[in-house]
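Showing chain A:
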Amino acid sequence: MIWVTWRQHRAQILVTAAFLVLLGMLLLGSAVEASRYVAEHAPPGCPGVAVACGDLAVALGQRYEAVYSIFGWMPLVAPALIGAFWGAPLLGREYERGTHRLAWTQSVPVGRWLAVKLSLLGGAVVAGGLLLSLMVSLWRPVFRTGADSTFGNIGVFNMVGVGPAAWWLYAFALGTAAGTLFRRTLPAMALVVAGVAVSMFTLFQLSDYYAEPARTELSGTVLPADPDARLVSAAWVEPSGREVAEPADSGCPRRVDVGQSSKNAEAWQACLFGKGYRYAVYYHPPSRFWRFQWTDGGILALASAALVGLAVHRTLRRPG
Partner candidate 1 sequence: MIEFNLDRGSGVSTYLQLVHQVKQALRLGTLRPGDQLPTAREVVESLAINPNTVLKAYRELEREGLVEGRPGMGTFVRQGIAGATLAEHTRLRRSLEEWVRDARAAGLDQEDLRALFTVVLADAAKEGVA
Partner candidate 2 sequence: MRPALEATGLGVRYRRTWALRDCSLSVPAGRVAALVGPNGAGKTTLMHAAVGLLRPTLGSVRVAGEAAFVAQDKPLYESFTVAEMLAFGRRMNTRWDDAADRLAGLGIPLKQKVSGLSGGQQAQVALTLALACRPDLLVLDEPLANLDPVARHDVMRSIMAEVAGRELTVLLSSHVVSDLEETCDWLVVLNGGRLQVSGDIEDLLDGHLVLTGPEGASAAGTQVVGASRVGRQVSMLVRGAPPLDPRWQARRPGLEELVMGYLRSPESAALPGLTGVGA
């Protein structure tokens, strides 16, 4: 049964392994190169949060634009591909080609056939996700020492910790279940891609409620001190202490900005602060990183279990 699983799915396994190796080499290469560049060009104390480090960060950003753009897409594309090529064909292709009637009429019972496949492939997917997370975690500090944004940036957040493993497993389970629903590979693949995108958006919206947001009152600026915090909401606080969404009768003129300029908005904010207004920010601090990681992971694991349960149920019901 292990050989059968390997033989039937070796293309996906090999391509994914090759992708991880290639990515590892790319990350390692860029990290080594970037360290050398930093050693040669960085002013003392950089990279870091100091203003002087800004130029270096920009220069690094330009140098590694290609790597960054891979990064931008990977949190969404990688699980979608896993779901489409590991999950959807698992049962979808068997039904499509009629080979389920071959596979399920051998001595090995259907239940065991499915259990072995799901556990081996599911295990491989989780291992792959963890490996990706490990590589990204090792790579990022080279660029962002002291200014890590693994929490505030949702894309990065989904590529470190248990994020990739959870998303990959979820996409795999979604693909498998979709395969039993459509009994065809292509529609199941399409459902996985759409499903992963919708789930990612939904979960991000939901994550605001994982914990009671912290509240802080700012004066003189509307930007929280920690760039890695996740903003939930914000409001103006009148001198009386009342929170309002939009200050009324403040006496500060508000004019609409043109183009990319924010001059008018800034002037309006400065006027408000001058009149004793403060800016209340509700946010999740980066210290909640693991709490959010495990909550995401837990929700995805439960959803995966439910989807796998559905796939198993539909398979064992044996409708022809």
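In this section, a contact is a pair of C-beta atoms (placed from the backbone, for glycine too) under 8 Å apart; a residue touches a chain by one contact, two chains touch by 3 or more; residues count from 1.
Behind the choice of candidates: all candidates are chains of the complex that A comes from, given by their letters.
Computed from a prediction, not measured in an experiment: that's the story for all the values here.
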Candidate from 1 or 2 that touches chain A, complex-wide: 2
Complex contact set, residues of chain A against candidate 2: 1, 3-4, 7-8, 97-99, 101-108, 317-320
